[in-house]
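Of the protein chains in this complex, all but one are displayed in their positions.
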Amino acid sequence: MSATNYPKLTLLVMVLLAVLPPLFYFTGQPFYLDLATRLTILAIAAVSLNLILGYSGLVSFGHAAYIGLGAYAVGIPGYHAIYGGLESWGLASTSGWLHFPLAMLIGAIFALITGIVCLRTKGVYFIMITMAFAQMVYYAIVSIKTYGGDDGLTIDVRSEFPGVSLDDPLQLFGVSYVVLVAVMLLVRMMVNSRFGMVLRGAKGNNERMVMMGYNTYRYQLTAYVIAGALAALSGALLGNFTTFISPEMMDWTRSGELMFMVILGGVATTVGPVLGAVAFILIEEVLSTFTIYWQLPFGLLLMGVVLYSQGGLANILGQWRARRALRDASQGGAAQEHKL
Amino acid sequence: MKRTLLALAAAAVAGSLHAAPVKIGFVTTLTTGGAVIGKDMQNAANLAMEHLGGKAGNTQLELIFADDGFKPEVGKQATDRLVKQDNVDFVAGYIWSHVLLASRKSVLDAGKFLITANAGPSPMAGKLCHPDTFSTAGQNDQTPMALGEVLNKKGVKSLYIMAPNYAAGKDMVAGVERTFKGKVLGKDLTKWGADAQMDFSAELAKARDSGAEALFVFYPGAAGGAFAKQYNQAGLNKTLPLYSVFTVDALSLPKLQAGNLEGVLGSRTTQLWDPTLDNAANKKFVADYKAKFGAYPSYYGAQSYDAIMLIASAVKATGGDMANKDAVRAALKAANYDSVRGKYTYGNNHFPIQNFYLREVVKDQGGVWSTKVVDTVYNNHQDPFAAQCAMK
Partner (left out) sequence: MDYALFVMQVLNGLQLGLLLFLVASGLTLVFGILDFVNLAHASLYMVGALVCASLTLVLGNFVWALLLAIPVTALVGWTVERLVARRLYGRDHLDQVLATFGLILVLTTLAHLIWGPQGISVPLPSWLKGQLAFSDTLIFPIYRLVIIGAGLLAALGLYVLVTHTRLGMLIRAGASNRQMVSALGVNIERLFAIVFSLGAVLAGLAGMLVAPITEASIGMGNGIIITAFVVIIVGGIGSMKGAFIAAMLIGLIDTLGRAFLDGVFKLFMSSDAAENSAPAVSAMLIYIIMALVLAFRPKGLFPPKVR
């Protein structure tokens, strides 16, 4: 299976994403900048999920757990910085240099431990066991009263980096956008390397890769850990954005939403996760201004996308020109089909 | 000439300042199962606007509703939209503690006033208190504390407790344990969340087996109806008297009556308000609500009605001049309006110092199941977290 890339589409989407939100901010509509920030952060998580779901065929239904863990890695030190405690561990701090690496570390460790167990299973069993671990973390955190349980952790301070103030919505958006681009490039690099080839080969036919001598389990575990760390990074950003960290961030319904974003956008494409995040959040926002029953047209839309097209938004949009050209060229000939 | 022009211009500006409507954003749950509560609050808030004629003094009032979908992130986004896009001056509502805590910063950072009409988590009354936040409800712990006193007064020596395992549930349990002097023979915190536990068979069997004299529960929303049913079906209404908070109310009673669950009649609950409270504002509120919507309002509605009235009183007192925040704040703090619960004052943390009543589930004169006040448990009670608030 080849990785589909639509460089023009990707460039277009990323440029629009860089330009439009600040434009809204400066023309007196700051709400849309916030919306874009949230969207960008979720896109980072979606890109990390695409690495394992789209390219490696590992459908993780517990990915939101990493977002939650990353957010708590910001919240708990922040909480102790305000209210005291944990100083001897060096964990009472509002420094971003502590928060973000800590988030990624925790994400990686959790991914390592659970990945070792989960990757022994396949298919729908893998899906369920990843969800099981995420649910266990959820219930564990709900029961910790000090950090609020599901009343959540409210921190009034954002991660502090020298020279950058995350309190400024424009700068927060900028940082998120830069991280998104970096993560996208990283994933793209990994996917096109030999490491990525093994993963993609294992997705298509695991036995063949094993017979060729590759320990696919190790490759998959590595990808799983990296994806976990990256999702935790997005969680740290999300914690900063909302300044309210609750176990609900890691609920299985949130994992589901991430999955849907990746699938809707188009799995195993570079721009797919971003498109999916954009589509999900924009449609939700626009539709909800018309009616509180927006989930009805939204659901119909999702069903329509799946029933009447293949491969998600990236493939629909990216192949649009190609399809038209082909149709014109071969007098009503068939459009290209990309079967997953 | 110039002076006249200037004077005219000033008058025009002043006039337009007066003409600018004051906008109130109202965040509540309008979708998902929690929409039952949201609808009640929406109805009550709209009724308040109707009673006011849409004005506070000379200033036009505008009410904008937003849905939190029972999720903190959605609530925060809805709040952001109200504050940044719709440019409201007040944000009111909030059923759920976690939605309130998630949205709080958005309102306060924008310099707007936050009036909670239900959620009362302890941080809001304590560590996170703020000059611009006010409550027209109560602090979560107060209602169960009142119930603990009721149990003491009744001579109940042993208690079995059931509540959902989340922050508010634990607050309720902590509240009743604060004041109850007898022995707690057993405690069950049941699974809560998107897939909340709705079948309490195991816990009810334990409760019966424990030999406790009374059962204390907190099950808001749909779980309340489910609990009441199972309590009935297990025959416990004959052997284990039920004391509840935020479980049996005007929202669940019509359903329970339609399902003929008579075991719930006679059960007791505590609250800061009841439809039978004898003051003019309440009589008007309840009568008009019943006439318009065909059912009794719940305390969620009463608190929402008060929120709008409180805001209106402040707007009227300051002539709609939202630029003078200190004046608005002082007017809010004065609570100079006819609350449906009767007169109350604000503590240092801007939570009401108010009475709490013991209510019993009865049939009203028309045969409709409702509640009536049996006793006043607390007079001018202040919540236990006021001391933690840094404000004087």
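General remarks:
Going by the order they are written in, the chains are A and B; count residues from 1 in each one.
Rule of thumb we're sticking to: a residue touches a chain if its C-beta (ideal position, glycine included) is under 8 Å from a C-beta of that chain, and two chains touch if they have at least 3 such contacts.
Quick caveat: nothing in here was measured; it's all calculated off a predicted structure.
Within the whole complex, touches from the chain that is not shown fall on A, B.
When the full complex is taken into account, the listed residue touching the unshown chain is B:A35, out of B:A20, B:A35 or B:L265. Touch with the chain omitted from the figure is made, among B:A202, B:A287 or B:A330, by B:A202.
Considering the whole complex, the residue from B:L128, B:V217 or B:L256 that touches the absent chain is B:L256.
Taking the complete complex into account, residues 53, 59, 117, 120-122, 124-125, 128-129, 131-133, 135-136, 139-140, 142-143, 145, 252, 256, 259-260, 263-264, 267, 293, 295-296, 298-303, 305-307, 310, 340 of chain A touch the chain not shown. Mapped onto chain B, contacts with the missing chain fall at residues 31-36, 39, 165, 187-191, 194-199, 201-203, 205-206, 208-209, 222, 225-226, 229-230, 232-235, 251, 255-256, 258-261.
Criterion: only the chains that are shown with their structure count from here on.
If you check the complex, the residues on chain B that touch chain A are 30-31, 67, 71-73, 76-77, 80-81, 84-85, 97-98, 101-102, 104-105, 121, 123, 127-128, 165-168, 170, 192-194.
Residue ranges of chain A in contact with chain B, taken from their complex: 29-31, 34-35, 38, 83, 138, 142-143, 145, 148-152, 154, 156, 242-244, 246, 248-249, 251-253, 285, 288, 292-293, 295.
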